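With one protein chain withheld, the remaining protein chains of the complex are depicted in position.
And now, chain A:
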Amino acid sequence: MTTPVLVAENLTKRFSGLVAVDGVDLRVGRGEILALIGPNGAGKTTLFNLLAGRLRPTTGRIVLEGRDVTPLSLRERVRAGVVATFQIPRQFAEVTVEEIVGLAVHYGGGDRDVDGLCAEFGLAPQSQVGSLDLHALKMLEMCRAVAVAPSVLLLDEVASGLDHHERGSITERIRELAAAGTAIVVVEHSVDFIRSLCTRAMVLSFGTVLSEGSVADVFSDKVVADAYLGRRSS
């Protein structure tokens, strides 16, 4: 792995008596695509939200390019360079595509041309968000995230609900972003999508790291298979 861009150290998140994420360490380097996988309830979404700044960790810290960003708010973290997409894109029905992308550029600290960004993601700038189909909504999520020129891009089930062709176009865009040096963390359920896209995988189970390594190694790990089938590893 290249020099890590984002480092999470001993991240723990407790909700009352429930420990959703328990002492997780995570590193992702420039140009790397890391998959966060695990069965339902493994803590993927909580870890994702901790990295994005939507949740504050109970203990542990998150370091972005040497800077401790743990105390930063969601917006401050966006401006620092950590941007996350939503699993279910928000339906800003009456807002236009160019407004959302423009806002991301204006307030996020980017310097990209709005029309150029929209064209890059196959979006018509003047379309109302309410008129977009799921694929276009996912592209808009990616587009507004990329608009702030992030160092780290967090993608939450970006391919879910899309057909094979649409997944292909998303995969292509993610690869291009990684090739340009963006560190990418993907939460995804589709094994095929992960195999075709990610360079490394981290498997969570009951809030802890069950396995970590190359995608091929992780999916050939018997402990991982057991976790996915619902059996507790011994």
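Just so it is clear, contacts are C-beta pairs under 8 Å (C-beta built on N, C-alpha and C of every residue); 3 or more make two chains touch, one makes a residue touch a chain; residues count from 1.
Following the convention adopted for this analysis, contacts and distances are computed from a predicted model.
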Could you check which of "Branched-chain amino acid ABC transporter permease", "Dihydroorotate dehydrogenase", "NusG domain II-containing protein" or "Cytochrome c oxidase subunit 3" matches the UniProt name for the chain that's left out?
"Branched-chain amino acid ABC transporter permease"
Using the touch definition up top, pick the residue from A:56, A:90 or A:195 that touches the left-out chain.
A:90
Using the touch definition from the top, which of A:124, A:191 or A:223 touches the missing chain?
A:124
Logged for chain A, residues touching the omitted partner chain are 52, 54, 64-67, 73-75, 78-81, 83-84, 86, 90-96, 98-115, 124-128, 130-132, 144, 148
